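Removed: one protein chain of the complex. Kept in place: all other protein chains.
Chain nomenclature is as follows: A and B, assigned in order of appearance, with residue numbering initiated at 1 for each chain independently.
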Amino acid sequence: MELYHKNIRYRLENLAVGFVLFLFAVLCVYPVLYVLFASFSDPMKLAQHTGLLWKPLEFTLEGYKVAASYQGIWKGYGNTILIVVSGVTVNMCLTVLAAYVLSKKELYLHRAMNLFVIFTMYFSGGLIPTYMVVKGLHLVNSMLALILPVAINTWNLIILRTSMEEMPKSLTEAAKIDGAGDWTILLKVVIPLIKPTLAVLVLYYVVQHWNSWFNAMIYLQSREKYPLQLFLREILVSGTSNSAASQGFDMTELDQYKQLVKYCTTILATAPILCIYPFLQKYFVKGVLIGSVKE
Amino acid sequence: MLKKIAQDIKKYKSVYLMAVPVLLFYIIFCYVPMAGLVMAFQDFRPTQGIFGSSFLGIRHFTDFFKDMNFTRLMRNTFLLNVYDIIVGFPMPIILALLLNELRGKFFKGGVQTAIYMPNFISMVVLCGMILDFCATEGVIGGIMASFGAEPRNLLQDPALFKPIFVVTNIWQYAGWNSIIYIAAISGINTELYDAAYADGCGRWKRLWHVTLPGLFPTIVIMFILRIGNIMTVGFEKVILLYNPLTYETADVISSYVYRRGIYEGNYGYATAVGLFNSLINFVFLWGTNRLSRKLTDQSLW
Partner (left out) sequence: MKAKALRRLPCLGLCAVLAMGSLAGCGKQEDAGTPKAGADEAENSADEVQDSGSEEQQSSAEEEKPDDVSMEGVELTVWAPAYWVGQKMEYKDNEVWQEVQKRLGVKLNFIHPAIGQEQEQFNIMISSGELPDIISAGWMGDSLYSGGLDKFVDDNVLIRVNELVDQYAPDYKSAIENVVEKEEQKEFYTDSGNMVQFYAISPYEEWAYNGLLLRKDWVDELGMGEPETLEDYENLFIAFQEQKGAKSPLILPAGGIDGTSGFILSAWDIGPSFYQENGVVKYGPIQPGFKEYLTLMNKWYGMGLIDKDFPTRDDDACKRMMTTGESGAIIHSPDTVGAWMEGVSELAIGKYPVRNSGDRVQYRLKTYQARPPYAFAITTACKNPEAAVKFLNYGYTQEGYMLYNYGIEGETYNLTGETVTYNGIEYPMIEYTDRMLNNPDYPILDAIQVFKVHIGPFIRFEHEGNPAMNMNNAEIRQKLTEGADTTLDMPMVTLTAEEGQDYAKVMNQVSTYQETAVLQFIMGTRSLDEFDAYVEDMKQLEIEKAISYQQSAYDRYQAR
């Protein structure tokens, strides 16, 4: 084993793998860097620029100043955080319950219930009927309308169910023999074992809530409750040529800053989510948890 | 049968109790609105609602089949997905496997964070960059020029639309989609690796005999789910990247529905085409699932 590690070929392979991944990583980081550099650039210079961007074109904070002055953008931050925290809590509780139920193959209704759930991934009533249901529950213009209708993402549910099914049966069997009920098994045995997958789901749900704007657009009437992404979206489409500009406005200011503000808001909206990533990432590190459980 | 269910419920009381909120969610927010699918058979008018609109039968469906662009839409939608599955599906797995071979916690973490980033940049901004890069005076044009080729706008060439779409898809999503495989790898019992070391297995053997088998269930499930989306292409990216010169190879069902849905406010038609689309997807899903249950013992239901 020791010998193998010192092997030159092994090292070369490692180097090659590192190099390939590094290249891909650069390719992936670049759009973020581009947006970051653009957000600090002089609007006029930016407009005349073509091709790649490796540093801000004449550093300026103008774009951020304009973006920060927009009505409601800070409130939007608060709303988004509120929705993410409460939404993800609901998501995780329900998804874990659902996954546990669906992973129990011994249930008579096992297949039926799985099909029942998966069917909804492909067939849905669409916009208007869903709206009518939400309206019937008196959830219009309530934050709950952004949480309850998306309380379970079936795709995520299936991922979690699969990882529960993959768990060694012997562990739950053992617990059962010890007299543990289903709740105990779920909380004490299953959940600790599937922490990496749970971390993935938390990340998926956080991002889903963080990026969603469509439901907010439909269900919220009061701008006080708008999440950040809806503001971002408005900024992206505001002042386009089919509206204000064509109606005879000197859109100099809006037009000059539109580009810039677009980038600034993107950065403002993305930075927080990139910050929580490292906290979840530690759960992915191989062997941290599973290694401690001996079959 | 009812009796059996009742017995089952008695036996697994707490499990079924857990199922109650879940089923409630699916019934209220998924199955009740499904009544709205009748719109596919209606001359739906927003002002009259679902109950007031008159019935048309299957006219929306026959309209769609008779549409002069029908074959073109079907072909483009299907081919884009096939290319995306062939090239795009393995990419996240390869990424996850490569990452697994990487030593050095700091570098590994950095690479992981990096490859998720494009997922967070909004589609409008990303597609703006793609348009820029593909323009005559863009980055790719510049590279072409330095090789002595005549620079041209790549997105005005119908033959290049699908390759550009698929390659940029990898750029956007491969990293993000690799998360699930990375998590699955981290779930593999380390004892298996230790045993493999002890047996003197090399890198490739370990990959082949430990990592891949450990990943296999996840791969199969993801593949079934992917096949179940064989006729799904997000319209936003298509609409941002296509232009009349590339309609021939770029126009897909969702972009078409978007145009007709928004432009005409024709919910009934949009629902009908959507339903047709879902049916094809579901048939593919059903088929793959059956096949998988037979061959690999993995299945969605």
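One rule holds in what follows: a contact is a pair of C-beta atoms (placed from the backbone, for glycine too) under 8 Å apart; a residue touches a chain by one contact, two chains touch by 3 or more.
Nothing here was measured: the structure is a model prediction, and the numbers come from that model.
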Among the displayed chains, the hidden one touches A, B
Which of these, B:Thr113, B:Asn153 or B:Asn229, touches the one chain of the complex that we don't see?
-> B:Asn153
Which residue of A:Ile128, A:Ile191 or A:Ile276 touches the chain not shown here | A:Ile128
Chain A positions in touch with the non-displayed chain are 44, 47-50, 69-71, 127-128, 131-132, 135, 140, 216-218, 221, 223, 226, 230-231, 233-256, 259
In the full complex, which bits of chain B touch the chain not displayed? Write them out.
-> 45-49, 67-69, 128, 131, 135-136, 152-153, 155-156, 243-245, 247-248, 251, 259-260, 262-266
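To be clear about the criterion, only the chains that are shown with their structure count from here on.
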For chain A paired with chain B, centre-to-centre distance based on mean C-alpha positions, whole Å = 16
What residues of chain A sit close enough to touch chain B in their complex?
-> 1, 4, 10, 13-14, 17-18, 20-22, 24-29, 31-32, 34-35, 50-52, 94, 97-98, 100-101, 104, 106-109, 111, 113-118, 120-130, 132-133, 137, 148-149, 151-152, 155, 158-159, 162-163, 165-166, 181-183, 186, 194, 196-197, 199-200, 203-204, 207, 211, 232, 236, 262-263, 266, 270, 273-274, 277-278, 281, 283-288, 290-291, 294-295
Taking the complex as given, what residues does chain B use to touch chain A?
-> 4-5, 7-8, 12, 14-16, 18-19, 21-23, 25-26, 28-37, 39, 46, 50, 95, 98-105, 107, 109-122, 124-126, 129, 132, 135, 137-139, 142, 171, 175, 179-180, 182-191, 197-198, 200, 202-203, 217-218, 221, 225, 228, 267, 271, 274-275, 278, 281-282, 285, 300-301
